[in-house]
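Note that one protein chain of the assembly has been removed; the remaining protein chains are unaltered in position.
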Amino acid sequence: MAGNLATRVWLFVVLFLVWWFWSAGSKSLYFPPLSQILKSVWDQWVTGTARAQLGTSLEHLLVGYVIAALVGIGVGALLWSLRYLRDATSPYLYFLYVLPAPVLVPAAMTLFGIGFTMKVVLIAFAAVWPTLLNTLDGMSGVDQVKLDTARVLGVSPAGRVLRVVLPAAAPQIVAGLRNSLQVAIILMVVSEWQASSDGIGFYISNAQQSFDYVGMWSAFIVLAIIGIIANLLFVAAENRALHWHYGARAVEGRIR
Amino acid sequence: MRNFLTYGLRLAVLAAALGLWQGLSAAGVIRADEFPSMSQTATALWDLLTQSAFWSAVGETLEGWALGLVIGVAVALLIGTLIGLNGFAYRSAIGVIEFFKAIPVIAILPIGLVLWGATLTTKYALVAFAVFWPLVIQVCYGVRSLDPVVRDTTTVLQVKGLRKFFTVILPSAAPFIATGLRVAVAVALVVDIVCELFGAGSGIGERILLAENAGPTQYPQMYAYIVAAGLLGIFLAGAFTVAERYVLHWHESQRAAKDESQIRGYPERRRLTSVAQLSPGGTTPRTPRCRPARA
Partner (left out) sequence: MRSAQRSARYAAGVLLLGMTVAATACSSSSSSSSAPAATTGGGGAASATSSAGGSGSASGTVTNVTLGYVPYSDDASLFYAQDSGIFKKHGLNVTFVAQASPVAVEASMASGQEQFGFITTPVLINLASKGVGVKCVSTVDGNEPTNPADDTTVLVAAKGSGIKSIKDLAGKNVAEVQLTSLNSLSVMVLAKQAGIDPHSIHQIAIPFAQMPAALSQGRVQAAVIVAPFTQTALGEGATVLTHPNQVLFPNGTLTCLDAMGSYISANPTVVSEFRAAMNEAVTYSATHQAEVKQSLVKGLSLTSAVAAKQVLATNFSTTFNQTSITQIANDMKEFGIISTAPDPSSLIWNP
């Protein structure tokens, strides 16, 4: 166990030390010493003023992401049930998925102003597509035999969706949710870049313009930490929620 | 018959959406100095298609996309294979890879600007960076996902080394790699355009930025470029799907996908053509979470 932990951690430690010593004597404005950066992370983000900005950003992220998740799964399920609507709209859904969401910031500013609403709407709008498309796809892939059995047994259409199709599609949906989280984090930063007065995106943009590169590097580290924590939380939740699924599949795999 | 109905419905949906846009603009719900009308944007898009400035912007975007993709993919294939084949290397590196994967590329854009200026280099360096991390994980998964039966057969038949790699491991990893590549193609374009949008190079994103800064008179052009960006993404993803189907036609999952359309009710195999595989976060394959082949 300790050996396993050591294996997973040693490379991190080595890279960290390399960065530390290599940048230790640096006088460059753009690549400050790691010690300075870490100190800034502590001073600004853990104990300082930037923590409030981080809180604002995370608030936007949470609200936007939850909306995206609910809408994505809900609309995905709805579209799956209505075959003609699904066929008719699928190319446009795909188009909106492929469109890089940051280009829509000016449009969002036009329609929703420059405050909380704009950011949440933008995050939700960008993050909904992976979940939606994965939900659609996962539900389309459900075993037809199971569906037919459910229908024969008299399960209602809504029941079929909730108790047969959604659980069967769960791994795919979870993959989509994970992707949505990544997109949401990106949009959280981008939506605060322009015309904003708080948030981590504003912090980075401001730091860039004030040539505060120490601050920029510290924000970069904070973002990486956020991403990792979000990912870990996600994996933990996924394992809890889907343990029955993985267990079943593992059994299946072995029998094969 | 079904096809005609589908296409008809699709056109109807498009017409309805565009009509709604035009209606809102005409009614003044959408202010003319903040958002162009549908007709203005459509005209602008049509005009752009005949201008060389537009196509050179597309070319510049594609340049960054292609270079970044090639570098990212090549390095990911190499390193992913090396890491995947060795259990110790995999366990050591996976944490670091996940760490870097979690960083939004936008956060390192200012650093890239300082290193390379507002040039093509910044663009493709950042694209390669963004593409590398999720892809290397996919390659790892693929390399490690060897079916135990196949693995045992290779051992029994004493197939070793490079021959084993090329004839057994790589083909078995192919669907994972293909999924990863599909994701990489989409991510590369998005990152490329976003970099341009933030001043890192020239191309479609840059045109959008310039049009935005030039004011309401240029908004139709700006939204025309935005639509063009989306269309470019569709085109590239579509081209990739075609290429993938051609290259991997031999793989059983592609074959199963074809069979399945003929035999209804047959247990579904994972379909590589599904659009939902586009998940840079890493598709959870419908096989048990990859553990090392030996305990």
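Letters are used for the chains, namely A and B, taken in the order the chains are written, and counting of residues starts over at 1 for each.
The working rule: a residue touches a chain if its C-beta (ideal position, glycine included) is under 8 Å from a C-beta of that chain, and two chains touch if they have at least 3 such contacts.
Note that this is a predicted model, so its numbers are computed, not measured.
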Legend entry - Which of A:S35, A:T49, A:S197 or A:N239 contacts the chain that the document leaves out: A:S197
Legend entry - Listed residues B:F100, B:W116 or B:F240, member touching the removed chain: B:W116
Legend entry - Sole contact to the chain not displayed, among A:T56, A:Q208 or A:N231: A:Q208
Legend entry - chain A residues that touch the omitted chain in the full complex: 27, 29-30, 106, 109-110, 113-114, 194-197, 205-206, 208-211
Inset, instruction - Can you list, in ascending order, the chain B residues touching the missing chain? - result: 31, 33-34, 53, 56, 60, 63, 67, 70-71, 73-75, 77-78, 110, 113-121, 124, 166-167, 170-171, 174, 199, 201-202, 206-207, 209-216, 218, 247, 250
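Assume only the chains that are shown with their structure count from here on.
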Legend entry - Intercentroid distance (Cα basis), chain B paired with chain A, Å: 16
Legend entry - Footprint of chain A on chain B - complex, ascending: 5-6, 9-10, 12-14, 17, 30-31, 34-35, 88, 91-96, 98-108, 110-111, 114-115, 186, 189-190, 193-194, 197-198, 205, 208, 212, 222-223, 226, 229-231, 233-234, 237, 264-265, 267-268, 270-271, 274-276, 278-284, 286-289
Inset, instruction - Please give the residue numbers of chain A that touch chain B in the complex, ascending. - result: 4, 7-12, 15, 30, 84, 87-89, 91-92, 94-100, 102-104, 106-107, 110-111, 130, 133-134, 136-138, 140-145, 148, 171-172, 174-176, 178-179, 181-182, 185-186, 189-190, 193, 204, 207-208, 213, 216-217, 219-220, 223-224, 226-228, 230-231, 238, 246, 249-250, 253
